[in-house]
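Once you've had a glance at the structure underneath, I'll fire off some questions.
All protein chains but one are shown at their positions in the complex.
Presenting subunit A:
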Amino acid sequence: GPLSQRPLLDVRLGELHAWISTCTFSPRGLLGAAQRAWSSYCAKYIHVKQGGPAGISMLLAGYCLLSYSWNYQHLKRHRWRKYH
């Protein structure tokens, strides 16, 4: 189908530049994109009859990674070696 209505996973790497140009970067557009991403994630992993630990565990892992990256500057001070 047309470029702007395909899901992001179906967009090939070469078309990524063209795809970015079709996005609306207004706050409303970003909000809509975030909402669509969340609802597609929920529909795929959470609102199913037999979900497993996968739905929540991916969210928790993402949360761990995000919080690690936010605290990285503080955590850098606890390195074991000075030179890598």
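Structural remarks
As a working rule, a contact is a pair of C-beta atoms (placed from the backbone, for glycine too) under 8 Å apart; a residue touches a chain by one contact, two chains touch by 3 or more; residues count from 1.
The rule is short, and it goes like this: contacts and distances are computed from a predicted model.
One chain of the complex is hidden; its UniProt record names it "ATP synthase subunit b", one of "ATP synthase subunit b", "Cytochrome b", "Cytosolic iron-sulfur assembly component 2B" or "Sorting nexin-2". By the touch rule set out above, subunit A reaches the unshown chain at residues 9, 44-55, 57-58, 61, 68, 75-76, 78-81, 84.
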